[in-house]
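The complex is shown incomplete by one protein chain, all other protein chains being positioned as in the whole.
Note that the chains are named A and B in the order they appear, and that numbering of residues resets to 1 at the start of each chain.
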Amino acid sequence: MGNDFFEITVNAIKLVVIFLMIVQAVPLLVWVERRGSAFIQNRLGPNRVGPLGLIQLLADAVKFLGKEDAPPNKAVKLLYYTAPVFALIPGAIAYCAIPLSTPISVEAFDFFGRHFGPYRFAMQGYDINIGIVFILGISSLAAYTILMAGWGSGNKYALMGALRASAQIISYELALGLSIVGVILLYGTFNLTEMIAAQSGPLAFRWGSNQYVFSFLPNWGIFFQPVGALIFFAAAFAESNRLPFDLAEGEAELVAGFHTEYGGFKMLMFFIGEYAHMMIASGLVVTFFLGGYLIPGFTVDEIKNWVGTFINNGTAVSAVVCAFHLLSYLLKLTFLMWVFIWIRWTLPRFRYDQLMDLGWKTMLPWALGNTIITAGLIYWSYQ
Amino acid sequence: MPLGGILFLAIFIGAFGTFLIYLARFTGGGLKTGRGVKFETYECGLPAEEKNDTKVSVKFYLTGILFILFDIEIIFMYPWAVTFKDFLQNGTGLYVLGAMGFFLLVFIFGLFWEIKSKALDWD
Partner (left out) sequence: MTADAFLFWFLAILTLGGALSVILMANPIYSALSLAFTMICLAGVFVSLNAYFIAGVQAIVYAGAVTVLFVMVLMLFDLKHEGKPFSPGVASNALKLVFLGIFSGLLIGVLMISHFFAEIDVTDKAQLPQEGSRALGVALFQRHLFSFEALGVLLLIVAVGTVSLARSKGGTHAKH
């Protein structure tokens, strides 16, 4: 985590802040979802508590505090209580591996007579070498929480919901994993920061010895991998168990799926887990296909030079550059989150056989074709 | 080394979640394992049926096993994907493309055999 006390402390605080950001985003997203669904369905939505209904979130939190803790007698208490806690962990750990902005370099300084060497703080929880494989591995652990909650509740609807949800998650994990192969072929690396660096500048591709440049478009992955992007986004939807893929909690058949027996804060924790998966999916789409934190039209060095004309301090320059890129990343992320909510309230739910058919018989072959065509094109472009 | 960070975050979140659950139990009333209807499992208002083990279609197991097999094959594509450009640059691209082509051929054959044999159909 670091070499001296200062670095370790900053890195630890960074991890906690990113986690609290995920937790804090949930009430806001719930508000956007309520108001957004009301907007789409021509209603008003919650608008009584505070301006635009914003204080509703606070009222909800107070309500959660007042909820009685009543586990069903048939529940297996240990699993019933640990499942919501475990629901938080994989999402947050995976999200911390996504780079949010350019690193901040702190120049050497003296503090109380002690010398602190130059530091470089990456704007992500930890810079892990195999970024994408790590995120896939960690987020595939989410199936355990669902199974633990479903079985631990001692309710057959919960068990059926958990079974369906885990079968769905593992089915779509295949399409998700295969659609990434095209991306890895394109960038030739697992590291997310290197992927983002490869997307800077104007759109340029080589074909044999010729180089074609489109100066009016950014060099984003979506222009190289349109089919891969579509499959990845759709599979990520299914991974986060949201409409139109929320068969796990089809309330017409299965009350509320694996969290039927949960209420109050325990329910909220499952919600945080679901939204964390949404944020991971959006963050990965931004990183792979939409240029990550890069600002279209400008490279990182250009912005650094431009900021350098106003400020002299190296630390402050890197902080300002970092803030600009963070803003760009958050704008892209917010847009994709809105797409998530938008689609949820627009499309109807699939039937279970349609869902499995879509995963295995449509998306898997398409992702396979995408991989083969990408490999072929890259091979020919090098001839 | 990211391992320390991962462990720290996991432990922190575990403590955070446990704290939330205890807080809610403290403010909202404690654990009362009583009798009443409230502590029965929820079954849409009907009296709860005793039997808990429902017979489940073999399809779920089949999906699980096929998932493992395909997952391993996809994982083996990752080292290929990450080194493909290196191989292209040192001139052995065609050899690696052919080697992977055979692997992909087996994969495609497996996938389409399963689709054709209706192993992936749900009814």
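Structural remarks
Rule of thumb we're sticking to: a residue touches a chain if its C-beta (ideal position, glycine included) is under 8 Å from a C-beta of that chain, and two chains touch if they have at least 3 such contacts.
Since this is a predicted model, take the numbers as computed values, not measurements.
From the set A:Tyr144, A:Phe205 or A:Trp306, the residue in touch with the chain omitted from the display is A:Tyr144, counting the whole complex. Here the missing chain is touched by one residue of A:Leu57, A:Ala70, A:Met123 or A:Leu163, and it is A:Leu163. Although one chain is hidden here, its contacts on chain B can still be listed: residues 1-4, 6-7, 52-62, 64-69, 71-73, 75-76, 78-80, 82-83, 86-87, 95-96, 99, 102-103, 106-107, 109-110, 113-114, 117, 119. By the touch definition given at the top, chain A reaches the unshown chain through residues 1, 76, 79, 128-130, 133-134, 136-138, 140-141, 143-144, 147-148, 150-151, 159, 162-163, 166, 170, 173, 177, 190.
Following the convention adopted for this analysis, only the chains that are shown with their structure count from here on.
Distance between chain centres (mean CA atoms), chain A to chain B: 17 Å. Listing the residues of chain A that touch chain B in their complex gives 1, 11-12, 15-16, 19, 64-75, 81, 84-85, 88-89, 92-93, 96-97, 125-128, 133, 153-157, 159-160, 163, 167, 170-171, 173-174, 177-178, 181, 184-185, 188-190, 255, 260-261, 264-266, 269, 352-353, 356-357, 360-361, 364-365, 368, 371-372, 375, 378-379, 382.
The part of chain B that touches chain A in the complex is made up of residues 1-2, 4-6, 8-10, 12-14, 16-18, 20-21, 23-25, 27-33, 38-44, 49, 52, 54, 56, 60, 63-64, 67, 70-71, 74-75, 77-78, 81-86, 88-89, 93-94, 97, 100, 104, 107-108, 111-112, 114-115, 120-123.
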